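All protein chains but one are shown at their positions in the complex.
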Amino acid sequence: MDLVLFYIAATVALVATVLVVTRSNAVHALIYLIVSLLAVAVIFFLLGAPFAAALEVVIYAGAIMVLFVFVVMMLNLGQRRSAPVHAWLRPRHWIGPGLLSLVLLLELTYLIFAGSGDTAGQVVGPQEVGRTLFGAYLLAVELASVLLLAALVGAYHLGRRYLRARYDEVES
Amino acid sequence: MTALSVPLSHVLALAATLFLIGLLGVLIRRNLIFLLMSLEIMLNAAGLAFIGAGARWGTADGQIMYMLILALAAAEVAVGLGLLLQLERRLGTLDVDAASELKG
Partner (left out) sequence: MSVGLLWLIPMLPLLGFLALAATEGRLGERAVAVIGAGSVGLAALLAVPVTVGFFELPADTGFSQTLWVWLDVAGFRPAFTLYLDGLSLVMLWVITGVGFLIHLYATGYMSGDPGYSRFFAYMNLFVFAMLMLVLGNDLLVLYLGWEGVGLCSYLLIGFFQQDPANGYAARKAFVVTRIGDTAMALGLFLLFRELGTLEIQPLLGAATAAWPEGSATLTLAALLLLGGAVGKSAQLPLQTWLPDAMAGPTPVSALIHAATMVTAGVYLIARLHDLYLLAPVAQTAVALTGLATLFIAAFAALVQTDVKRILAYSTMSQIGYMFFALGVGAWSAAVFHLMTHAFFKALLFLSAGSLILALHHEQEVTRMGGLWRRLPWPFAGMLVGSAALAALPFTSGYFSKDAILLTAFDAPGGFWLWSVALLAALVTALYSVRLLVLVFFGQPRWQQSGREPRDRGGIAMRLPLAALSLLAIGGGWFGLSPVAAVLPDGGVGHGHGGWVMWATSATPLLGVLLGLLLFQRWGAVVARLGTSGGTRAVRRFWLSGWGFDWLYRQLIERPFVALARINRNDVVDRVFAALAGGALGVNGLLSATQTGRLRWYLANMAGGLALVLLIVLGVL
């Protein structure tokens, strides 16, 4: 019975993801993406990783997607600019990549189902995660923070000129 | 509350499918925003695979791996969107095919 929950969440995730890829309106796509992320968070929860589920919602759906929304708003990619996007979505463009993805899907499924094993069926709580994180994976934490610092500097640098230019444009 | 005993292969199958849908999106969509979004889908799918693997052994390693991926995704989105803004400014369009100066 509980397995059914997993399958429902999986279906939602799949459907939402497909819809993300096929929408022409950027905002719609973003919304669907958020739905997909929430579904995946549910799956995390079901798999006994509540901390990861929380992170998924808070950071992924809450911060990263919001970043996307900001940019979409800045670039005004609403209904008005979706027409040309639609033009690029001709069905015949899907054939090549579709074939490629199908091949990969078949290969991966073969490989996956060649293995065996179930999930452990136990919850690994935040305490456990924290202990391991700041224990064995301490160096990884430091590196991740450095990475974030680099991204911060980079984003600031890349965005500054744009904002300066827009500011001048708006002002004049 | 106990977690479910889901067959690992199913979890991985789901992850693979999500990944490939993301790949499809990257290959097909020409708008850079959608490209980045599809990229996020791929990252997320990879993370799902890690969580599933961690759940298989009942250790925290999977979740830690997922956190690192998350940090990576955040950094990548930040810089990527900055680049996107610059591209839009210079080329006047968000069509990724317009940025093909390395042709030949």
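First chain written, first letter: the chains are A and B, and each begins at residue 1.
The definition used in the following text is that a residue touches a chain if its C-beta (ideal position, glycine included) is under 8 Å from a C-beta of that chain, and two chains touch if they have at least 3 such contacts.
This structure is a prediction, so every number in the text was calculated from the model and none was measured.
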Full-complex contact with the absent chain, from A:L100, A:V123 or A:V141: A:L100
Of B:A3, B:L23 or B:L94, the residue in touch with the unshown chain: B:L23
Touch residues of subunit A, complete complex, unshown partner: 96-97, 100-101, 103-104, 107-108, 110-111
Hidden partner chain, residues of subunit B it touches: 23, 26-28, 30, 35, 96-97, 99-104
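Just so it is clear, only the chains that are shown with their structure count from here on.
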Complex contact set, residues of subunit A against subunit B: 2-3, 5-6, 10, 13-14, 17-18, 20-21, 26, 29-30, 33, 36-37, 40, 43-44, 46-49, 51-52, 55-56, 59-60, 63-64, 67-68, 71-72, 74-75, 77, 85, 88-89, 93-94, 96-98, 100-101, 104-105, 108-109, 112-113, 115-124, 128-129, 131-133, 137, 140, 144, 147-148, 150-152, 154-155, 157-159, 161-162, 165
Of subunit B, residues touching subunit A in the complex: 1-14, 16-18, 20-25, 27-31, 33-34, 36-38, 40-41, 44, 47-48, 51-52, 54-64, 66-68, 70-79, 81-86, 88-89, 94-95
